[in-house]
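Missing here is one protein chain; the remaining ones are kept as they sit in the complex.
Up next is chain A:
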Amino acid sequence: MHIAEGFLPPLHAAVWTAAAAPFVVHGVVMLTRQVKNDPESKLLLGASGAFCFALSALKIPSVTGSCSHPTGTGLGAILFKPPIMTVLATITLVFQALLLAHGGFTTLGANAFSMAIAGPWAGYMVYRLSRGAGLLPAVFLGAFVADLVTYCVTSLQLALAFPDPEGGFAGALAKFGGIFAVTQIPLAISEGLLTVLVVRLLRTSAAAELIRLGVTDKKKVAA
């Protein structure tokens, strides 16, 4: 769920852009370094970005009976690591704003903070911490947390921008959290399950790519 163009007051849009900027700049530095050291990786990064865009366009059935789109941030962070994912997801957000009118230019910073920074980093940390439990459980937890954190941060951004007249920030957080984050729990479970299915199939049909990306190693694939 992207915050639409014009939804945030200008000051909040500017503050979230400033908050997202260091992470995006760090990601750009990492990406530029990688492209300089290995020019061929530019093509791989292009393919990865196209994959992220296509993944976010898939419709997944929710446990509640509705349909939604996966954020793809968890899978992206697991496959490409969070700094690179930050840049790819920010580019994807720009493309979504220009090609689909999802999100906007003034809300790009806020959307990047939730979808390209908070979600991927939280998901990747949980994935790394739970890696001992096995690849697929870790992938599920990583994708679940990335999706949920993305929406919780969006709720937080909206609550800060529009505090409740009586309950203040806490009341607004309860309202926006109720609308977005709680309805998102079944969708986060759905995205976790979808990501597990994708990685399970990739382990058998694209093991070489997973080894190249450092998601798994030869011993584990052979086992």
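Going forward, a residue touches a chain if its C-beta (ideal position, glycine included) is under 8 Å from a C-beta of that chain, and two chains touch if they have at least 3 such contacts; residues count from 1.
Just so it is clear, contacts and distances are computed from a predicted model.
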Omitted chain, identified by the protein name its UniProt record gives, among "Cobalt ECF transporter T component CbiQ", "Cytochrome c-type biogenesis protein CcmF", "Periplasmic Fe-hydrogenase" or "Acyl-CoA dehydrogenase FadE34": "Cobalt ECF transporter T component CbiQ"
Hidden-chain contact residue, picked from the options A:Thr73, A:Thr106, A:Thr150 or A:Gln184: A:Thr106
Residue among A:Ala20, A:Val87 or A:Ala122 that touches the chain left out of view: A:Val87
Absent-chain interface as seen on chain A, which is shown: 1-2, 4-7, 9-10, 13, 28, 31-32, 35-36, 39-40, 42-51, 53-55, 57-58, 60-61, 87-88, 91-92, 94-95, 97-102, 104-106, 158, 162, 164-167, 171-172, 174-176, 179, 193-195, 197-198, 200-202, 205-206, 209
